[in-house]
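Taken from a larger complex, these chains appear in their original positions, while the remainder are omitted.
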Amino acid sequence: MSSSIGKLLTLTTFGESHGTALGGIIDGYPSGIEIDEEFIRSEMARRRPGSTELGTQRNEDDIPRILSGVFEGISTGTPIGFIIENKTQRSADYGEIAHKYRPGHADYTYDAKYGIRDYRGGGRSSGRETACRVFGGALAKLILRKEGIRVDAGVIEAGGIKAVDYKWDPPFKGPLYAPENPNLQLMEKAVKDAKMDTDSVGGIIECRISNMIPGLGDPVFDKLDATLSHAVMSIGAVKGIEFGSGFEAARKRGSENNDAMRTENGNIVFLSHNAGGILGGISNGDDIVFRAAIKPTASIAKEQLTVTDELENTTISVHGRHDPAIIPRAVPVIEAMAALVIADHLLIERAYGRR
Amino acid sequence: MSSSIGKLLTLTTFGESHGTALGGIIDGYPSGIEIDEEFIRSEMARRRPGSTELGTQRNEDDIPRILSGVFEGISTGTPIGFIIENKTQRSADYGEIAHKYRPGHADYTYDAKYGIRDYRGGGRSSGRETACRVFGGALAKLILRKEGIRVDAGVIEAGGIKAVDYKWDPPFKGPLYAPENPNLQLMEKAVKDAKMDTDSVGGIIECRISNMIPGLGDPVFDKLDATLSHAVMSIGAVKGIEFGSGFEAARKRGSENNDAMRTENGNIVFLSHNAGGILGGISNGDDIVFRAAIKPTASIAKEQLTVTDELENTTISVHGRHDPAIIPRAVPVIEAMAALVIADHLLIERAYGRR
């Protein structure tokens, strides 16, 4: 199913940006977990557009309504259905895009695939779809919290400006959700400059999963890094992912890139962290570290060449309230996808009686 | 299932490097396809160790025996079982590694996960496992060939040396499977130098899927780039993947990164190719282009710090016939994983009657 992810813990979603509602079903969720609604609201708030001054002014009210699977505040083990109503469907803003394919968007490919398209917005490819992911991720984090596992992400590059000399001290603050560092103001400025130019920028997000357990992940096709990549690359704006030393590993020698091991107080420690916490697809107990490349927002007011759905050449300026950078909003989404994957592998691992 | 990949067209594999045999089952394969055995042999030959002068001297005889699903040279639609016998199990070479965890290998994580391990070799995490992938990929390519779709990969960086000013003119020749380019000798030299130093190097492989059909891939969790990432990241040595402009997209503005569209003879053409052939998770008809980072071979003769499986500090020198660079051997494996994913999406697309 294209709209489901996970094996034991699954998230299935539905909903278009301009339809009646979005929502989903979380299945395989353990019973007996306290559903901390305040925590869920705070997670949802982090991804809401308009929540940062670098973002748009839209004021979506994205609080999901839980419809099942929770009784007196505790999960019952049955599927958790949830819905997020689309209250303000300001279709008027989107009139021009009904018949012009927006560059960098999925308008053309949806038409090619389905022969029909809800032209009032991005449909399933809209960033609004990520609200369901963040809700699912919040529930997954409640599972991980009981094991002490944390999932945190932050922006480490924006508009070509890299964060330098930073401490990993999450959760990171808005507007950019980047760690404190000497370049922070330059990073924010790069976003603001793009906004001024009716243009947009991309960036890089790092995610760290800490207090990990060794033994999660499967050896061959469902390696932990493979399933994390699947989950993270399924986020619309992500164009690349790398673990540990990542693309730099290609430039290292084996003697540099292998992480030497020592014992310390009866535990195994790694003297370097090029593996990113995963060896042979299985967690080694070290922090899992990966980075994702986020492309610049495709919706820009700058005029661009494109074609109509009747294959005539034209130009387009995409107006509306769009973020000049989606990077900050992608931070909680990446955390959510990572949390869903880790929680799923944790349940699978429990099935085999080794935890 | 951790040992299966795909939805309609599936590959399930088994086998350890030092067990009796490896093999697998390809299910959901269409009937009526001519099983071109010569093509399969040539694909298998490309990944065989010892096939290039930069590789090891091992002489594995990796020709798989087809056990079912083919009748008089034609696929019958029933599962194709295959087996690759492990003829030479020179366990003696591997004696030292029985109780020492090799850095950069999965020895420790397998023990952490399973509490038991076939210590004679890498088990499931051995590169030998990829023989099954290449066989599956060869069969997938036979499906794609009927649509004219090609999948080709080549080494575009080795030991820190980038290929420059090259033409994409596959299939590329050994020993490095890199395109002809002014730096080719430097690239090969980097590998040889590492070998001299009893060390190893990594590199970057580019893969292009050409003559693509628009409309393959699913909108949300099973985006074409997400499922390709899953498949490619499941290859042992891969540490990162990026599509189109990839990590560079993070440094571009939207106006640069969006691919403008024009019509040309009634077809849509893209004036740039930053999307890498995929928009919103669905193919746009352009070539799909991705790059994968390959880490340096973990098995090196250079002495490294490590621990024993009784958690005592020690050192290790991994002897045996190991490639100083796995990059050339990874080329056909990456093609195979990409071909399996594209063929699977092609079948799914057919289910919906739009092709």
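Think of it as A and B in the order they're written, each chain with its own count starting at 1.
Following the convention adopted for this analysis, a contact is a pair of C-beta atoms (placed from the backbone, for glycine too) under 8 Å apart; a residue touches a chain by one contact, two chains touch by 3 or more.
Here the structure is a predicted model, which means the values were calculated and not measured.
Chemist: Assuming the 2 chains shown are copies of one sequence, what number of copies does the full assembly in this structure comprise?
Modeler: Oligomeric count for the entire complex in this file: 4 copies.
Methods note: only the chains that are shown with their structure count from here on.
Chemist: Starting from the mean Cα coordinates of subunit A and subunit B, work out the distance between those two points in Å.
Modeler: Their C-alpha centroids are separated by 26 Å.
Chemist: Would you tell me which residues of subunit B are touching subunit A in their complex?
Modeler: For this pair, the touching residues of subunit B are 1-5, 13, 101, 103-106, 108-110, 112-115, 122-125, 129, 157, 159-160, 194, 197, 199-204, 214-223, 225-227, 229-231, 233-234, 236, 239-263, 266, 268, 271, 274-276, 278-285, 293-300, 302, 304-307, 311-313, 349, 354.
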